[in-house]
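Of the protein chains in this complex, all but one are displayed in their positions.
Each chain gets a letter, A and B, in the order it is written, and its residues are counted from 1.
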Amino acid sequence: MVSDTTAAEIERRRAEEAEAESADIDRTPVRTYWQLVRQRFLQHRLAVIAVIVLVILASYAIIVPTVTGDAWRTTQLFRDDAPPEVFAEDGEFTFAILGYNEYGQNLFARLGKATQTSLTIGLAAVIIIVVIGVFVGSIAGYVGGWVDNVLMRFVDIMLSLPGLFIILMITAFFGQGNVWVVVFAIGLTGWTTAARLVRAEFLSLREVDYVQAARALGASPQRIMLRHMLPPAMAPIVVAATLGIADSVVVESALSFLGFGIGRDSASLGTMLQNARDYFFSGPLKVVYPGVILILIVLSASFLGDGLRDALDPRQRVEK
Amino acid sequence: MATYIIRRTLQSIPILFGVALVSFAIIQLAPGSPIDRFRTPNVRPETLENLIRLYGLDQPVHIQFVNWITAFVQFWNVEAWGYSLVDGRSVRDTLVDRMPATLLLGGTALLVTIIFAVPIGILAAVRQYSWADKAITTFATIGYAIPSFLLGLYIAYLGTVVFRGLFPGFGMVSLPGTEGRGTPLDVAWHMVLPVTSLAIQQIAGWSRYVRAKMLEVLNQDYVRTAKAKGLSAAKVTYKHALRNALIPVITLFGLTLPGLLSGAVITETIFSWPGLGLLGVTAVTQRDYPVVLAFVMVGGFGVVMGNLLADILYGVVDPRIKY
Partner (left out) sequence: MTARHVGPLLEIKGIKTHFFTQDGVVKAVDDVTFEIGHGQTLGVVGESGCGKSITSLSVMRLIERPGKIVAGEIRLNGENLLDKTDADMRDIRGDQVSMIFQEPMTSLNPVFTCGDQIAEAVQQHTAVSRREAMDRAVEMLRVVGIPDPKRRAAEHPHQLSGGMRQRVMIAMALSTDPDLLIADEPTTALDVTIQAQILEVMRDLREKNRMAIMLITHDLGVVAEMADEVVVMYAGKVVERADVRTVFGSPHHPYTQGLLLSIPRLDERRERLEVIKGTVPSPLNLPEGCLFKRRCPHRMRVCDTAPPYQEVGSGHFSRCWLTPAGEAPDVGADAEGEEAQHAAEQLTVGAR
């Protein structure tokens, strides 16, 4: 057949076929992984709002303390519980948009400083949580056997301790008011969930073909863990870390509120709430401002976590 | 079943031993010594040495631990858990004294939680996407996001400031000399605010969970089978779906139980509720080590018991699980 058709004829037919095919082929566009991630994330309206809120809060926490300097702790005479006063008598901008507290400290500036402290502690604690969690979880999941057994029993023990109370103990006994003690107390008690997650992920990855192949090729355990197993396990870690920020910020505020966190001479959302509690009757708004910021942080972090989970790891999607 | 319970109980012993080890280690590692509180300028060195010997602090650490743990397990002895460094009372007796207040508060909150959370979780799931579902989900999301101390603080604020002391935000009974002090009605009146703040948080979590489980179950094949049999919507939902949806809720029950035993630390502190949680916080502040250790042990015991009870209940309600 082919022999008695000219090359031109074949060419023409091919072109025709190609045209016909392109005319009505299934035109669902092919997307890369990250395009899909972005698309899925943007579909999550609450997560997008959460990102915006977090960006605003972070800017507030960075900019206001920088611009207002010491205003957050400067006690101004005769300004105790003074109402908002945007411009001073000499016409200078005061940043006292929210008024003053019972010591005559600028509430807007103080709130900025507190947000900064709380977010910083939250982030620092999450870093510790992720580092310990990934370390313990990956070893348990990769090595398995008795190592896994011992590590998981240790996790069981950690989970049986009354968590918040242990943090109280550590902060109270190891240097009350010290920010680093607070960070470590939260980090050292909070890594169990992350460890379990990473372990589960590694356990299943251990059986995956490309990991088996890497092992067959003689790759070192470190290389297998870092190059082949950690990247695919990143999605749940990122989600857990995002949710961990909310938890850490809450624990820090609760500690400071109960008087075990950072000292009263610094400002965190918890200490502000503790102060405000003593002046319940005189200034109710002072209880509201730090509370609202705290709730915004928690809600945003959890929505962001949900959005990231849906975007990065759609398998884990849960009906809520 | 009996062998399973015995096996699980035996398995929990190493866990509790670990709890003891970790909490003991924290206290050992902490800077300062338990007898620092007695170190005043007028105290004689011999007195301090006597105290050190009395508390066994001259012994090596591992001996101290063994001595403490062997004494601790003999809970039937008054002196088993040691004596408070602050008031010299038997720690065991102090904890036992505080237990009823904690159980009362936590038990009531749990009861309120179940009464509200299960029906609203079901309602939200059955009427998914309705306004009722949206309202419940919004409440649950926000209620879950509000930190418990903040919720307690705001509820205390509402009760004492906004409603001008309609409900007391402090203590378990009225001040001495008040008429009707300590009557059940008085205690109930004092319970309103702390129970509300504990329950709101719990209801938020439980109703979310019940809703999620119910939705999961309503999508199961056997629910479709039940509909294909011609059963009414009510029978499908409340007989076929609900039975299955409530099985995992037992997990939440197991998680809530330790809180019942060791107390809600934050809520008890905010409302000055004289339970175990408040005792623990006070003990930490005063560095009353024997009380702190006993509190951690009771807390760990609560967690272990909660898990054990949840597992046993699973076996009772889920026919697929056989021990």
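Going forward, a contact is a pair of C-beta atoms (placed from the backbone, for glycine too) under 8 Å apart; a residue touches a chain by one contact, two chains touch by 3 or more.
Values in this document were obtained by computation on a predicted structure and should not be read as measured data.
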Contacting the left-out chain in the complete assembly, out of B:Arg7, B:Arg53, B:Lys134 or B:Arg224: B:Arg224
Candidate in contact with the missing chain, chosen from B:Asp97, B:Asp186, B:Glu216 or B:Asp318: B:Asp318
Interface residues of chain B (partner: the chain not displayed): 220-222, 224-232, 240, 243-244, 247, 317-320
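Note that only the chains that are shown with their structure count from here on.
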List of chain A residues in touch with chain B within their complex: 153-154, 156-162, 164-166, 168-170, 172-175, 246, 250, 253-254, 257-260, 273, 277, 280-281, 284, 287, 291, 294-295, 298-299, 302, 318-320
Of chain B, residues touching chain A in the complex: 14-16, 18-19, 22-23, 26-27, 29-32, 137, 141-142, 145-150, 153-154, 157, 160-161, 208, 211-212, 215-216, 258, 262, 265-266, 269, 280-281, 284-285, 287, 292, 295-296, 299-300, 302-304
